[in-house]
Structures are given as C-alpha cells and as structure tokens.
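Have a look at this one.
Now for chain A:
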Amino acid sequence: MPRETFQQELDGLVSDLIELGGEVELSLENMVRAMETRDAEVARGELGVDLRYKARGMDIERECMILQARQAPVARDLRLLYTVQSVTNHLVRSGTLSEHICQAIAETADCERDEDLEIALVEMARTARNVFDEGLDVFRNNDLDRARDLQAKDDKVDLLYSEAMNLIANPSEGGGGDPEWRMRAALMVHYLERISDHGVDVGGSTVFLVTGQRIEDAMQQYLDRNVDHDGDAG
Partner candidate 1 sequence: MAQSSMKAGQQDGGPSGGDFKESLSTRYGLDRGFTVLVSVAAFVGVAVLAVLLVDVTRDGSSMLSLEFLTSFPSQVFPENGGIYPALIGSLWLLGLTGAISVPLGLGAAVYLEEYAGDTRINRMIEVNISNLAGVPSVIYGLLGLGIFVELLAPITGGGSVLTGAMTLSLLILPVIIVATREALKAIPNSIREGGYALGATQWEVIWSHLLPRALPGAITGIILALSRAVGEAAPILVVGVSLYQTYVTTGPFDGYMALPTQIYDWISRPQEVFQNSAAAGIVVAMVVLLVANSFAIWLRNRYQQRS
Partner candidate 2 sequence: MSGVSKDQRETRQSGEGVSPGEAPTLGMKIENLSAFYGSFKAVSDVSMDIQANKVTALIGPSGCGKSTFIRCLNRMHEVIPGARAEGHVRLGEQDIYAKASDPVIIRRRVGMVFQKPNPFSKSIYENVAWGARINGYRGNMDELVERSLKHAALWDEVKDRLKESGHGLSGGQQQRLCIARTLAVEPEVILMDEPASALDPVSTQKIEDTMEQLKREYTVVIVTHNMQQAARISDFTGFFFIENMGDPGRLWEFDETEKMFSNPERKETEDYVTGRFG
C-alpha cells in the first residue's frame, strides 16, 4: 500500500492520543468520586498527574510537527494532524484542570460547605465528566451523529453553570460555609465548565476531521435552512 509507513505513523499517533484520552477520563472519574464522597485521599492521588499529561501532550505535538515537516500532508492527512494537535490540547488542559480541582478538594477537605452549592458542584462534575467521555468517544469512533447531540449537551452545562454562579453570589440561608471553600468552589465551577467545553470541542474537532467542515458552520447551515423552510426562527 502506498505510504504505508506514513499511514502507520498516523495510526500510531491516533492510538497514542486515545490512550492519553483514556487516562484523562480516569482522572476525571477520580475527581468526581472525590467530590461525591468527600474523599481527600483520592483527590491527593491525582496531584501531579498534569505534569505527566503535559509531557505526553508535548510528545504528541512534536510527532505531529515532524510528520508535517517530512510528509507534506494534504487533505485528510492534514486534517488529521490538525485535529490531533487540537484534541491533544483539549485533553491536556482537561487533565490539568481536573488536577487543580482535586487539589482544591484536598486542601478544603475539612472546611464547612454550603449544601446546595455542593450538590450543584457534584452535578456539574458528573455532567462535565460525561460530556468529556462522550466527546472522546465521538473521536474514537468518528461518530458524527453523537457529535451533533454533544453540542446540545453543552447548553445543559451552561445552565448548571449559571445556577452555580447564582448560588455562589447568593449564599443559602443555612450558612454559606467556609469562605475558603466558597472561593475554591467558584474556581471549581469555572474549571468544570471549561472541561465540559473541551469535551464538546473534541467532538467538534472530529466533525472537522471527517467532513472538513467546522461544526459551527454546519449547524448554522442547518439553522438557516430551517428558517427558509418554516419562515420563522429555529
């Protein structure tokens, strides 16, 4: 088969990426568990993983650079390398954010909490993890249909985010908990929203990889078509 070596290198790159993704998934899983069970030990176990992820990410990016220099990729090969770099970034950032959240959990283990806020946080964490896993799955399987659904899930996360921010601004009657914890909680809300975004973007990148079109453009096309047909918005 022509360019067999190149194809093997590309396949190897993708499998490295998926492996990294699996590990980040695991980190997110641990993060959610630590939050649900208020388990500081689990949280502490995650400290320092981001260094590993960053190193792995750099390796993958270096490999992309080399392939681009040596193999002059075009069309789907070019899109693949582009996507790999984009997804790597999302994975590494998500891993880092997850580590920051675990650090926060570990450091505020003994603090007093706001019940409502904590419930919202856990909900967000679960959702963020789900969205991330979903995004990675879309990439693994090049599943365009689920990519579309993923865009919709992003809206749910935005809703949770608004709720949480509201709760942070307006502590509940039962006591707002330790200010230290509240501050960390605000950051965690922000980080979780970012993780969710990363998951959605991984799905979007997959759409670009397969179709060459950006998902936003595709969605806009779809929406415009509907306006034309129905005469009213959406």
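Basically, a contact is a pair of C-beta atoms (placed from the backbone, for glycine too) under 8 Å apart; a residue touches a chain by one contact, two chains touch by 3 or more; residues count from 1.
Here is how the candidates were picked: all candidates are chains of the complex that A comes from, given by their letters.
Values in this document were obtained by computation on a predicted structure and should not be read as measured data.
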Options 1 or 2: the chain contacting chain A in this complex: 2
Residues on chain A engaged by candidate 2 in the complex (per definition of touch): 1-3, 6-7, 72-79, 211-213
